[in-house]
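The complex is shown incomplete by one protein chain, all other protein chains being positioned as in the whole.
Letters A, B and C name the chains as they come in the text, with residue numbers starting at 1 for each one.
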Amino acid sequence: MTSVTIAERPTITAKDFQGPVDPDWCPGCGDFGVLNSLKKALAALGKAPHEVITISGIGCSSNLPGFINAYGMHTLHGRALPVATGVQLANHDLTVVVTGGDGDGYGIGVGHLVHAMRRNVNLLYIVMNNEIYGLTTGQTSPTSLIGMQTKSNPFGNMDMPLNPLAMAISGGATWVGRGFSGEAKQLNQLLQDGMEHNGFALLDVFSPCVTYNKDQTYAFFKERVKKLEDNGHDPSDWRQALEKAFTWSDEEIPIGLFFENHDRPALHETEPVLQKGGPLVHQSLGVSAKQGQKLVDKLM
Amino acid sequence: MTSVTIAERPTITAKDFQGPVDPDWCPGCGDFGVLNSLKKALAALGKAPHEVITISGIGCSSNLPGFINAYGMHTLHGRALPVATGVQLANHDLTVVVTGGDGDGYGIGVGHLVHAMRRNVNLLYIVMNNEIYGLTTGQTSPTSLIGMQTKSNPFGNMDMPLNPLAMAISGGATWVGRGFSGEAKQLNQLLQDGMEHNGFALLDVFSPCVTYNKDQTYAFFKERVKKLEDNGHDPSDWRQALEKAFTWSDEEIPIGLFFENHDRPALHETEPVLQKGGPLVHQSLGVSAKQGQKLVDKLM
Amino acid sequence: MGGVYAYTDSGTARNNLTDGLDAERNYMSQFDLKIAIGGAAGQGIASVGNILARIFARRGLHIVAYNAYQSIIRGGHTFLTIRVSGDPIATHGDTVDILICLNQDTLDRHIVNLRPGSYVIYDGEKLKPLEAPAKVNLCALPISELAKNPTNKMLSNTIAMGAALYLAGFDIDPLADSLTQQFSRKGPQVVEENLGSAQAGFDFAKEHFSPLAHTIPAEQQALPVVTGNQALAMGGAAAGVKFYCAYPMSPATGVLHWMAANGPDLGIVVRQVEDEIGVITMAIGAAHAGARVMCATSGGGFALMTEGIGFAAMTETPVVVIDVQRAGPSTGVPTKTEQGDLWQMLGASQGDFPRIIVAPTDLADCFTTIPETFNIVDHLQCPAMVLTDLLLSEGTGTVHPDVFKWDQKIDRGAMITASNGSNGDGPYLRYKLTDSGISPRAIPGLEGYIHVVASDEHDEDGILISDEFTNPHKRQAMVEKRGRKMEAAAAMIPAPQLEGSPGAEVTLLGWGSTKGVIQEAMAQLNADGVTVNHLQIKWLVPLHSDEIDAILSKSKKVFIVENNYSGQFARYLRSETGFNADGHIRKYDGEPFQPHHVVDGVKELLKGKLTQYVPTHEIMV
Partner (left out) sequence: MGGVYAYTDSGTARNNLTDGLDAERNYMSQFDLKIAIGGAAGQGIASVGNILARIFARRGLHIVAYNAYQSIIRGGHTFLTIRVSGDPIATHGDTVDILICLNQDTLDRHIVNLRPGSYVIYDGEKLKPLEAPAKVNLCALPISELAKNPTNKMLSNTIAMGAALYLAGFDIDPLADSLTQQFSRKGPQVVEENLGSAQAGFDFAKEHFSPLAHTIPAEQQALPVVTGNQALAMGGAAAGVKFYCAYPMSPATGVLHWMAANGPDLGIVVRQVEDEIGVITMAIGAAHAGARVMCATSGGGFALMTEGIGFAAMTETPVVVIDVQRAGPSTGVPTKTEQGDLWQMLGASQGDFPRIIVAPTDLADCFTTIPETFNIVDHLQCPAMVLTDLLLSEGTGTVHPDVFKWDQKIDRGAMITASNGSNGDGPYLRYKLTDSGISPRAIPGLEGYIHVVASDEHDEDGILISDEFTNPHKRQAMVEKRGRKMEAAAAMIPAPQLEGSPGAEVTLLGWGSTKGVIQEAMAQLNADGVTVNHLQIKWLVPLHSDEIDAILSKSKKVFIVENNYSGQFARYLRSETGFNADGHIRKYDGEPFQPHHVVDGVKELLKGKLTQYVPTHEIMV
């Protein structure tokens, strides 16, 4: 990869990540906050736009790659993680940020999430969790609360919502956090930490859908969120982390860094081909005559 | 459904569940133990064969429905749970037992598992966990341990295995157990309890693949398994349950009932149509002239 | 060169952008009115459309509405056309008589397409028209003066409706009724504001303009207004669907919304599932247990279902899947129409097996097709795909109330639902080899009929012949048994009929949702002196190849009209019959055909220089 060393780098600001078009999200949508914080976090880490790739599924939140100046892939509904795994393994010099919604990541895509977490793929996965399907105009999502009325559940949802943080902590994610798009400063920090983490980082973000979710609004979260860092939480303790993951009440919905584990290698570090040869896309192609002869000899 | 009342029932024995053909599993395969215990457990509960339906995916373990005298569906790889959900909602008088392997249920099918658990579908899901892909002749499975050499990982698996019990306990399953096909008596009891449980019951069973898994053998488990009921475990306490789910050492691999929760209604109990009208397949079809007129009136 | 693109290389022409809009094409009813409303998403366009549609339908007029919208919740450009006629109509037509512009963008985009004598309604205080074509009536409303509450932005829509109704020659009462009904739950003040504003708009128009010249038909029996998706859902209910499951996907979500709202009342269990793989397999589970089961999706969701389609075929489980096509490939253009999924349906899942594919041809047919299809799949025990598209499924229009027949024949075929069922001699064989290929199926739970169904190949008794007991002769017999079931299928459905004069110069051949536009083009062409007849294909598999071949071989020139790039139907027809059409009219820009596109195409193709005509959509949406 052609890149400049840190010393020569021009100073990078959030503006460098300004995308080619303005987001077409509804005015007030929580996703604006995530986008803005992400641009700032990238700038704070001194990433150059071409070193970053954002990869998303399908949904309002998954439109994010179109709104930021970086490489991007806007993939299929629910499939951002395997695509991102392919990108990361093919070029582990890239900073890989996956963005999407609760339906995309915890619904149709949850199988890939389970496996990406246990494999510890080195990427930050930001789920803009609005507890609803936004793009398809308001149906129940896997995080919709019981009783919520949506177009697909006009008499109230009865399926127990999924707890993404508990799933991640018990499922092998090595960095697990939750932000709120109404808490920009903390969000910015969480984004930076998640990107810096070597391994799979899940960042769930409360990102209200002002158009279709009339229950979990900014006000709803503002009243309830409590920062973990303000209460002496120890993110290296999985028991505490799970305890907090199961905390959800009118008095407290915790946000912040729930859990981190620095002891496991990231997936690309377990691949001998990558450890020997560096990023795959820069390695040479094909089989030498000598190697080839060895392969044929095995057949005789 | 045409069924006889309990009083008139002839006594049912495991023999009544004898299937039409002998299992074609390798001699010594752990799945024999599961099949035998299942027949006994069904008999012990006094189920008549026609009241039971076993539903599986694809794999050696998923061949089970062909080897038992009961209604059965041998579905697609990884898809037993949504099929079973359809069956259960269409006829909640049936006893629904889902059987399959670790690859089937925790690999390709894990997304459905996550959602079936949180929905609390009333069924028993038996996963014959041999930490390998048997039917496809020995590749790494999602529960294969790190370092295990298989045909798809001849240099040793490096992906962290999934912890199905932790996932289930933190994911909303209302009954979570683990058996060992070398512990027939406990297994029989777990199967009975799991079938009696109203809601989603996950029973992971160590069921050694004698042909392809040379690491996790009968001897391996015999030496390590410890029964939870022998050690005063309280299955109503999720913290204890998770603690035990994360216990895996040469000294102790716990088996038994990890967790149960009787407070949540099963999915079919949340469906007003089923609560009003009984099993769906016995309800009348179509729309009355009066109902129809109401529907058309809404359009005018 | 060939491949799947075989047809597409032939010379292709583009129409001129303004071509075809100039000529008067009112060959139908005395009364034929087209109102268009344009603005941004979030400006309440759909609600204006709904109010107007109901007003006209309630007095027995026929309407068709088509909404060109985008996949955003606010902003962008939405353009809804509503056509009203004294006679039944099937398209939103070619032109616009009254254009209501809710923003400058709409004025800029559409004013150029207006014909002499038409009206453009807009907020004269905020918007400025570009140069308008000659004789277009600029109806600039002083909104702030006319609005009865300056803070309620939505009143400008009400004012515009009032003005439009005057220009259309109607009186204000039905609008007043509608507004009262619509806003009563918001309190009397809002109702008053709306009524006053509507009246103000009406009066302003009356003062400054003269209305369109046409005779308004006498009031008739009110007509229901329905979307294709609603009609499909209602057809399902009428067919006895007891289990509906789906995952949201535009443009199929309307079926789910209708089912979710009405299912509990009607005794239908409605489930939103985690993904489309879960949908199809849950559907198969419920169907195997004995319920009539339906689900709906669009092309991308259907792709995920294809493995399940083969599973349904192998287990011989009847299940009905609706695929509402949108512009592809991949996520494509979620809010735009196309007929691009035919080959996906034909090729869904590995191996050979019976399947039914049917493409309803209009709104009423959406309702009717579902019970028809269920009776066929219950008889044949196989999966069916119902192929509609955004145009038809989200299209809105009036249908005759008698279309909604609630006493549908429900024929579940050879199905054993009680233990004293017709088992005959010997043990029950789920996959008994019969002459018809159809084996009676017993639902689980019955004593005496225990069996296992499998996605693996199996013997008559359901025991696998894929593992220990492989046997080429049994395998062959089972493939043939399943295949034989299709022999009965063609007899269960009517062969397609040629409409119009058999000796016509041109036969227009279409499938599915293009029926209306082809019919209207045919009428226009016949009026223009080009004799045309029309064959529309609804049942795609089985296809009445012989009957179709017999009709087409008598045709002078056959032009195939379809809303895709590669000629999916033309290629399929050729695969079944070897028939080569003389020309092709295709469109693949996301927007539906309008009648004049077909008219122009026929005239162009008749010149003999092209074999393919691709119109360019004039309306920039």
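Keep in mind that, in the parts below, contacts are C-beta pairs under 8 Å (C-beta built on N, C-alpha and C of every residue); 3 or more make two chains touch, one makes a residue touch a chain.
What you see is a predicted model, and the numbers here were worked out from it, not measured in a lab.
*Asks:* Please identify which of the visible chains the hidden chain touches across the whole complex.
*Replies:* So, spelled out: the chain left out of view touches A, B, C.
*Asks:* Of C:112, C:154, C:222 or C:486, which one is in contact with the hidden chain?
*Replies:* Of the listed residues, the one touching the omitted chain is C:486.
*Asks:* Given the contact definition stated above, which residue among C:456, C:499, C:528 or C:582 touches the chain not shown here?
*Replies:* C:456
*Asks:* Looking at the full complex, which residue from B:139, B:217 or B:293 touches the chain that isn't shown here?
*Replies:* Looking across B:139, B:217 or B:293, the contact with the absent chain belongs to B:139.
*Asks:* Using the touch definition from the top, which of C:67, C:137, C:157 or C:325 touches the missing chain?
*Replies:* Once the missing chain is taken into account, the touching residue is C:325.
*Asks:* Under the stated touch rule, tell me which residues of chain A contact the chain that is not displayed.
*Replies:* 1-3, 20-21, 24, 48-51, 53, 55, 58, 63, 65-66, 69-76, 79, 82-91, 93-94, 111-112, 114-115, 271-274, 276-277, 280-281, 283-289, 291-292, 295-296, 299-300
*Asks:* Given the full complex, what residues of chain B touch the hidden partner chain?
*Replies:* 24-27, 58, 60, 74, 76-78, 107-108, 110, 133-137, 139-140, 142, 151-155, 211
*Asks:* Tell me which stretches of chain C touch the chain missing from the display.
*Replies:* Residues touching the hidden chain, for chain C, are 1-6, 8-9, 70-72, 75-77, 277, 298-300, 302-304, 306-307, 310-311, 313-315, 325, 327-336, 338, 340-341, 343-355, 454-457, 465-473, 475-476, 479-480, 483, 486-487, 489-491, 540-546, 564-566, 568, 571-572, 574-580, 588-591, 614, 616-617, 620-621.
Throughout what follows, only the chains that are shown with their structure count from here on.
*Asks:* Counting contact pairs per chain pair, which pair wins?
*Replies:* B-C
*Asks:* Averaged over CA atoms, how far is the centre of chain B from the centre of chain C? Could you give it in whole Å?
*Replies:* Roughly 42 Å separates the two chain centres.
*Asks:* Please list all residues of chain A that touch 2 or more other chains.
*Replies:* Correct list: 107-108, 110, 142, 155.
*Asks:* Going by the contact rule already set, what residues in chain C reach two or more other chains?
*Replies:* Correct list: 264, 274-275.
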